[in-house]
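What you see is the complex with one protein chain gone and the rest in place.
Note that the chains are named A and B in the order they appear, and that numbering of residues resets to 1 at the start of each chain.
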Amino acid sequence: MDSLRKRGVYSLAGLFLLFVLVACGGNDGTATNDSSGEGGESGETTLINEITIMAPTFETTAPPADNEWEQAVEAFTGRQLTINWVPNVSYEDRMNVTLASTDIPHVMVIQGKTPGFLNSAEAGAFWELSDYLDDYEYLSQYNEDILRNASVNGNVYGLYRGRDIMRSTAIVRKDWLDNLGLDVPETIDDLYEVLQAFTHDDPDGNGADDTVGLIIPTWYGSLDTLSIWFGAPNVWGYENGEVVPAFTTDAYKASLEFVKKIVDEGLVNPDFTTLSPDDWNNAMFNGQGGVIIDTYSRAMQINNLFVDETGSTDPEEHFVEITGTIRSSDGEEYGQPTDGYSGFLAISKTSVQTEEELHEVLAFLDQLSSADGLNLLNHGIEGVNYELDDEGYLIPLETPEAAALKPYEMGQISTYGEGMHTMRQDGALPQKRYQLMEDNEAHAVYNAAAPLVSEVYTTRGTQLDDIIADARIQYVAGHIDEAGWDSAIDLWYSSGGQELIDELNELYTEMN
Amino acid sequence: MSDMHKLHNTKPGKVFDFINIIFLGIAAIITLLPFVYVVAGSFATESELARRAFFVFPETFTLEAYRYIFTSEAFIRSIIVTIGVTAVGTLVQLFFTFTLAYPLAKRQLRGRKLLINMVVFAMLFSGGMIPTFLVVQALGLVDSYWALMLPNAINPFNLIIIKNFFQNFSVELEESAKIDGATEIGIFWRIVLPLSKPILATFALFYAVGIWNDFMSPLLYLNDSSKWTLQLLLRQVTISSDPNALGSLDPDYIPPAEGMKLAIIVIATLPIMTIYPFLQKHFAKGLLIGSVKG
Partner (left out) sequence: MKAITLRKPEKNADKKSLAEIVKIMWVRDKWLYCLLIPGVLYFLIFRYAPMYGVIIAFKNYVPFLGIQASPWVGLDHFTSFFSSPDFLRLLGNTLWLSFLGIAVAFPAPIFLAILLNEIRFSVYKKLVQTCIYVPHFLSWTIVIGLTHVLFSINGGAVVDLVETIFGVRINFLAEPQWFRPMIILQGIWKGTGWGTIIFLAALANVSPEQYEAAIVDGAGRFRRIWHITLPAIRPTVVIMLILTMGSVLNTGFDQIFLMTNSLNRSVADVFDTYVYNVGITRGSYSYSTAVGLFKSLVGIILILTTDFIAKKVDKESGLF
């Protein structure tokens, strides 16, 4: 140490050494992660003692470890379980962090085909299951269309979590229909008449011109639904041997003209470019407008507001009407389906390394897809959460014990299968809903590109979607004219849309 | 002091006072009203919340939401956890920040500039979420309350401001203590800190609010749901209006009742809000720091 400079260099070197050491410590984390693919995390080459699952929770009450419900599932399957509950907000971040860490659960709930999932799946993080499912009693009973929708270009990386296929409906204020002596609309022309009457004929009878027909917030799902009712494809269509985007079709344009017409005629809420979706239900409840195009669940929510207000206890009484699919002006029925699933359960290749281990996990999930398994996951423990009546209908129990278990959401890890108990459909509205869902399913228009995962869309999809979504609203609001709409479509093509179409066509041909 | 003011309060001074009082009063009302609405709404029925866009008194008073919250074991536990983590975490973070800020305020210290550069650099560049997680995991802090306190122990922004406050500290006081044989640590602990109460109070508030409102750390670092903090539960109920969650919601998801949302917002914000009035009395006591050049 002959000078201060050296002193400084030494201490600097010391700091850097420490830094490097710590950094390497951090690096080790990733390094082990890479090698654990072949090696052993803890020599776990025999059987899996405890199955770990990562799942989202929507509840405000954190599910405690080893609660009674979880124990019941353990007893039913004869398997030890550890469920890693993650709040649904930022689930995606947590999923990516988990995938980057050394500690990957055997089973992960994947909420959708997000790039984080896709990148990892492509890198070999999850088992491809198409060759295995048919070996299992219950898992083999998948719905082929939905399995295909949930796949990644045909590769099945998870067991889908099944959902209702038909959800879209118009929701109409019943008291307004009654006041004006109108019927529930069945075609687009009926709908137009109802919107006219709700706007001009004082449906609330207050003598003031303060109502509109349709309520549209800044979530423009209503416009998509309408376009399908008009006969346009569901996002992507397959016409003349080619995958085509919906917005280039004539039916889509016709639906756009319809929306422009009702906006111009004042049949839509004037703040449709700014109304928050949070205030959507309220706008109908408060009598600003009388029609919403969305889902049955929203119809139930709005109906509940009226029930809460009036204190009605009669299950036959309801305050909104639902229409299901509204037929186009020429009488044809085109329904808007969902993809039929909400995320899937993927099995990690890092922690489930051999086919024998995979078999164990699949056998476990197979058990849970049996009727008893599904009932346990979705309805809880018989005798604690529910009872069955003489006809086998489910009666939920209202005990404090049942209420305490209810938020633990084991249903999050339930996939698909038959034999779930149903509740007796009390009340006119739920009955009608189930009837409509059944009737409408035959005429559902499916998204031709649902299973296709495109590289172009992954990187530029949001901008591409925004171009059309914005132009659509600007056109309807009168900010741009027809030439403006056409130039937006041109912009879409030149910003990557053409590449997207080409890629999807290629993928479509490959898959079929 | 107030006598002196009265003695010399001129007419324009009085007019100024009057306008000032009115102006600040209006500001206070405008800023407080929305929260009053949140509180009022948490006691209102669903249909009233849907019908009235804004109110200060609910027409029908209901305790439904609070009854649910206070009978839920998980809620009460997370309130206790959050208060505990905030209290301990604030002390830990103040310790780390002030012990670094004080030496960095000493202009004679060798290597000082290097360290300040290090702080400024870290303020702007960060390794990102996943590498930080891997460090926390390598240290064995996953599922530990320390993971909620240590990774954010020093906010570089705060550190620089505190360092600047210390730079204005009266040197004479420290010199005289040194002559009495006190070490720097002794001076820091017995003289500097007691005289820095407004600064301590300010940054205690900043850190406490930071920990209280932190949502990412508990989300990433806690597996054990019995350790969840209030912010996780708060985000759960407000999820349907969270822009980050748009589109990712399960179609079967039923949003929580509006009154419940508001009640949880109240529970999750009121405790931390009340610490400011509590700390306020310390804001007037740091009279010896920094003789101001007039």
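The definition used in the following text is that contacts are C-beta pairs under 8 Å (C-beta built on N, C-alpha and C of every residue); 3 or more make two chains touch, one makes a residue touch a chain.
Note that this is a predicted model, so its numbers are computed, not measured.
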**Prompt:** What chains on display are touched by the one that is not shown?
**Reply:** A, B
**Complete:** Among the options B:72, B:90, B:202 or B:225, the absent chain makes contact with B:202
**Touching the absent chain when the full complex is considered, from B:142, B:160 or B:216** = B:160
**Request:** Spell out, residue by residue, where the missing chain touches chain A.
**Result:** 1-5, 7-8, 12, 15, 18-19, 22-23, 25-27, 30-31, 33-34, 92, 96-97, 99-100, 114-120, 122-125, 218, 269-271, 273-276, 278-279, 288, 458-463, 466, 469-470, 472-474, 477, 479, 495
**Asked** So which bits of chain B touch the chain we can't see?
**Response** 1-2, 4-5, 7-8, 10, 12-13, 16-17, 20-21, 23-25, 27-32, 34-35, 37-38, 53-54, 95-97, 99-104, 106, 108-132, 134-135, 139, 150-151, 153-154, 157, 159-161, 164-165, 168, 183-185, 188, 198-199, 201-202, 205-206, 209, 213, 238, 241-244, 265, 269, 272-273, 276-277, 280, 283-287, 289-290, 292-294
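In this text, only the chains that are shown with their structure count from here on.
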**Asked** chain A to chain B: how many Å between their CA centres?
**Response** 36
**Fill in**
The residues of chain B that touch chain A in their complex are 45-47, 50-51, 72, 74-75, 78, 110-111, 114, 129-131, 133-135, 137-138, 215-216, 219-220, 223-226, 228, 232-233, 235-237, 239-242, 244-245, 248-256, 260, 264
**Message:** Residue numbers of chain A touching chain B in their complex, please.
**Reply:** 4, 8, 11-12, 22, 25-26, 28-30, 57-65, 84-94, 96-97, 100-103, 111-112, 163-164, 167, 278, 281-282, 285-286, 295, 297, 301, 304-306, 308-309, 338, 342-343
